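With one protein chain removed, the remaining protein chains of the complex are shown where they sit.
For reference, chains read A and B in written order, and residue numbers begin at 1 within each chain.
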Amino acid sequence: MIPIITLTTDFGTSDAYVAAMKGVMLGIHPEARLVDISHSIKPQNVLQASFVLSTAYQFFPPRTIHLVVVDPGVGTERRAVILRTPLADFVAPDNGVLSYIVREYPAREESPNSSETKLGPGLEAVAITRPEFWRPEVSPTFHGRDVFAPVAAHLSLGRAPADFGEKVTSLAVLPVSLPLRAPDGALSGIILHIDSFGNLITNIRGEMLPEKRRNVTVEIGDRPINGLSRTYAEGYGLLALVGSSGYVEVSLKEGNASALLGVKEGDRVKITPRTPVGE
Amino acid sequence: MIPIITLTTDFGTSDAYVAAMKGVMLGIHPEARLVDISHSIKPQNVLQASFVLSTAYQFFPPRTIHLVVVDPGVGTERRAVILRTPLADFVAPDNGVLSYIVREYPAREESPNSSETKLGPGLEAVAITRPEFWRPEVSPTFHGRDVFAPVAAHLSLGRAPADFGEKVTSLAVLPVSLPLRAPDGALSGIILHIDSFGNLITNIRGEMLPEKRRNVTVEIGDRPINGLSRTYAEGYGLLALVGSSGYVEVSLKEGNASALLGVKEGDRVKITPRTPVGE
Partner (left out) sequence: MIPIITLTTDFGTSDAYVAAMKGVMLGIHPEARLVDISHSIKPQNVLQASFVLSTAYQFFPPRTIHLVVVDPGVGTERRAVILRTPLADFVAPDNGVLSYIVREYPAREESPNSSETKLGPGLEAVAITRPEFWRPEVSPTFHGRDVFAPVAAHLSLGRAPADFGEKVTSLAVLPVSLPLRAPDGALSGIILHIDSFGNLITNIRGEMLPEKRRNVTVEIGDRPINGLSRTYAEGYGLLALVGSSGYVEVSLKEGNASALLGVKEGDRVKITPRTPVGE
């Protein structure tokens, strides 16, 4: 089996920061396959990184290692961790950047006011504390290169997470905005992410919709869209559909919905059942 | 032989769409080499994708597989196809995204009004119809991940195109603007592509020029350029030359011709023979 390490950062690709991490990893494990997920996470946007990663990681072979470096607190006392799930391993700062991953599994305990989640069954984590796997000199401003990359590379050689430090039982998890359902069945959510096509991806999952999907109205930026389409090519103008990651999204046929509507991430979206007129 | 799969899409690299396709392919064929051609095709610009691909594919080793996903009609009845040429294989929607490739070979039959071209000798194509090579669940909005990527990966394992579906004898080909030659020898063409340097790549090929290349005037945006240069470093200001893909292009020495001239793709260009003054 050829081990795969993916990379998700807010480093961009103009500078050589990503390349330095890759050089370090290939020095430790020359056979590792390195695959970029995204380096265009907005600077310090931990939650965006978490979301983007969550839309891709399950399409990689089991036991792929996902290296995530969006790390505004680099060099401070924030922990560095390895998270092992039934499907994959994650190497990342413990700053919430794994929120969407951790939330896919039932927590042992979670308080809405706490920023920590006690890991439930199936999840294991360790704090990265043993410096023998790091680069000999660690810059306080670039743990991606000096700590996370070498740890991911050593992990890809088959070492156990426990070799890298002490077990931890909880991880930082940021509050993720979940849609609310009103008594009349209406769903209130937000725009979670705007992709490079300008598609508005909401936090409302397809499973939450009524079975007869044509019987809903999606409202975003005061523009009602009646019924859900199956593809981007149906009808005219704005359309709503369940996208490839399972979330309801709003799209403009052959255009950019974000530019048309002038909306932004965090803006409200509402899905209401329609009064069936006959049928 | 290590099989190579290239990727050309309009997905950008901010989101994880490209990574999801790569994850799927590495799950099926862990040894495949994945090489990005471009993910910055303008959204839905099938013809630009075709052109960009046509400038690179022949530099890859024989039998490289080129995966092209610019697919505004995803999920509709547009076909998905594999095209096999003497040099390479292409996996793509049948929406014209292979126009520049197909046009390199003589067609069996072509009507100027038809959007389909009957494939001539040397070209074989199949419609991708057998779902056993797809991901078990196919999103109607992301065949790149659920159909094209797994098909390309299985193809790279050595399967024959015929394993993936029925043979087809014609493919969608979009009208490609060809230059016209006037009775006086003048050539009228258009700007086909503006590259990231701001070079204006026209649809006039170097082979169409008179042998004495100094004896032409290139006019673009009302600015005449006398004679053709050999390199980007000659003379001052605007220059014209035959670029590395064989097309006449206009460039600004140490600058951006596109920004200077304010022209855009599709704008007219004219090349006229000059009255030789002595020589």
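Definition applied: contacts are C-beta pairs under 8 Å (C-beta built on N, C-alpha and C of every residue); 3 or more make two chains touch, one makes a residue touch a chain.
Predicted model, so just to flag it, every value in this text is computed and none were measured.
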item: In chain B, positions touching the absent partner; value: 1-2, 4, 6, 13, 33, 35-40, 52-53, 55-57, 59-61, 64, 195-197, 230-234, 241, 243-244, 254, 256
item: Residue numbers in chain A that touch the chain omitted from display; value: 10-17, 19-24, 26-27, 30-31, 34, 43-44, 72-76, 139-142, 145-146
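Here is the rule we use: only the chains that are shown with their structure count from here on.
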item: Chain centre separation in whole Å, for chain B relative to chain A (CA means); value: 33
